[in-house]
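With one protein chain withheld, the remaining protein chains of the complex are depicted in position.
Moving on, here comes subunit A:
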Amino acid sequence: MNTVVLLTLTGLGLAALYFLVASGLSLVFGLADVLNFAHGLFLGVGAYATWWASGNLPGAGPDGFGFVLAVVFGVLAGSFVAVLVELVLIRPLYSRTIEQVLVTVGLSLAGVALLQATWGADPRPFPRPDWSRDVTSVLGAQVPNAGLLLIVAAVVVLGALLAFLRWTRYGLIIRAGVENREMVTALGIDVRKAFTLVFAIGGAAAALAGALGGVYFGTVSPGQGGSLLIFAFIVVVIGGMGSVVGSAYAAVAVGLLQQFVNYYGTSGLGDLCVVGLLAVVLLLRPQGLAGKVAHA
């Protein structure tokens, strides 16, 4: 029983990480049709900016309010880089899929190389609050606090995203744009502003994943974003492009499946099962769990 609770909660922690990366990817793809391979870079920027801030930014540190400040700085940095990427590299290439893929793949490689050149390839110990190293007893299982922190953060981000999509003008434009971008412009709306906004939001969420992932893993390394990005893409495809709720469900499914199978089966089998799940979903429901349904 303890093991099941522990695996469930650590699986949900992993799911939280996937969701934070996938939600932005999904919105960006759903609205702007951009397959953003550089999304992992935003995660790396968030992680390194948080790490840097806690050592160098006045007031920031590994504990208490200083920690919050460091994370906020990391999130803002990720968001800023995402906006920059959208304005400078993606915007001139809308509707040119191949070029976009090349640019974003190239950017992610260059970004990782840049992080590596600046701070080295070895994992750096991540400054984290003492309480995050402790465990909390949940139904008899000793669950790491860093995992619980991730879950709480993902739930808050999910709630905030849904409220934003539901209640704000730009949320309305994004929901409509995911369905039919052309018709949004035909109502007199400059949909490109929404593209930039979606990049900013997605960059912020990925950067938060980077910062809290650093807390969770205890280290930060240049390649972290890339390996998470693969699973985030799988989550996006399973959940359905453009659906935040779909991404949340899919992240939970992938995180739990991976955690349980890796524990009860052989290590690594869980990752394989996730790819199997992807194949099954693609065969049975190609639009994803909650994806856009083509209407006649």
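Note that a contact is a pair of C-beta atoms (placed from the backbone, for glycine too) under 8 Å apart; a residue touches a chain by one contact, two chains touch by 3 or more; residues count from 1.
The definition used in the following text is that contacts and distances are computed from a predicted model.
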Have a look at "Dihydroxyacetone kinase subunit DhaK", "Dihydroorotase", "NADH-quinone oxidoreductase subunit C" or "Amino acid/amide ABC transporter ATP-binding protein 2, HAAT family" and point out the UniProt protein name belonging to the hidden chain. "Amino acid/amide ABC transporter ATP-binding protein 2, HAAT family"
Just to verify: which one of A:Thr118, A:Thr185, A:Ser227 or A:Thr266 makes contact with the chain not shown? A:Thr185
Just one of A:Val5, A:Leu35 or A:Ala176 touches the chain that is missing; which is it? A:Ala176
Contacts from subunit A to the absent chain lie at residues 95, 172-173, 175-176, 179-180, 182-191, 295
